[in-house]
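All protein chains of the complex are present and in place, except for one that has been dropped.
After this line comes chain A, so read on.
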Amino acid sequence: MIGFTLRRLVLLLPVFFVVSLVVFFIIHLVPGDPIDNLLRAGSSPEQRLQIAAKYGLDRSLVEQYFTWMGRLLSGDLGTSIIQGRPVSALIARNLPFSLELGIAALLFSTLTGITAGVIAASYQGTRVDDVITGFILLGSTVPSFWLGLLLILVFAVWLGWVPVSGARGWSSLILPTIAAGLGGIALVARVTRIAMIETSRQDFVTLLHAKGLPPFIIQLRHVLRHAMVPVVTILSLRIGWVLGGAVTIEYVFARPGLGSLLIRALNQRDYPLVQGCLLMLAMAVIIGALIGDIVQAAMDPRQREVRA
């Protein structure tokens, strides 16, 4: 198991290299540059060149990449051109809000989704299943920002139970968590339900019934364990999403976070900040997938024993 984990970590090095290339160059595909955002109207071409030189933007892209990479390896993400502050400080200020919402949404959607999936699978083909499947369909089609606005209207404006917006205190986290988690619930519930139904068709489940075990024990102690394998896969893919995917939710609820930071940086063509944010998100996706792989290997006795 430890050997397996180490091997996966070593494999991350080339991945990291490719990711850094993409992250660095992709912003340069977008027209415009940060200097336009710094110059006042009517500035002379000389001033423009001066600023370009100051941030190293006058050198070739390849040169710029190696400078950036060199700093990166020593732990320096550079300085925001527009805001004039270290990128790492800006990320550090926004990350906790993203983490808070991301973890809350992930937990909420995982627990609710698995529960809904298990219930739907256990009552497959009955009205209970129809109702849950209906909600799943609804949940995967309703846009989260629209649901966010609806929630604000009902629970903040009309009922006044929670704050309309902002990120102060746990009560301000409730509505964004529901809005951001809804799509996840639908996804997790759907995968859980299908995996449970597929597993139930296997011979070993027939034999468990032939032993006279009560159906709910079979579902929870045996079938669910097998069904969790694909659920872990989709959850691990969502870890990265959770950090950066809540941009619209951050907008609707006026919350700070990595998503909003990235969008603002993109609009201003703030190259170092965009690159820093993208790198963070990419790493989150990669680490999420890695955690998923490790958990899966730990769940499957075949992989666990062979790779021990």
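The rule is simple: contacts are C-beta pairs under 8 Å (C-beta built on N, C-alpha and C of every residue); 3 or more make two chains touch, one makes a residue touch a chain; residues count from 1.
In this section, contacts and distances are computed from a predicted model.
Comparing "Cbb3-type cytochrome c oxidase subunit I", "succinate dehydrogenase", "Rieske 2Fe-2S domain-containing protein" or "ABC transporter ATP-binding protein" against the UniProt entry of the hidden chain yields the protein name "ABC transporter ATP-binding protein".
When the missing chain is restored to the complex, the residue among A:Leu208, A:Leu258 or A:Ala284 that touches it is A:Leu208. Residues of chain A in touch with the missing chain: 202-204, 206-214, 222, 225-226, 299-302, 305.
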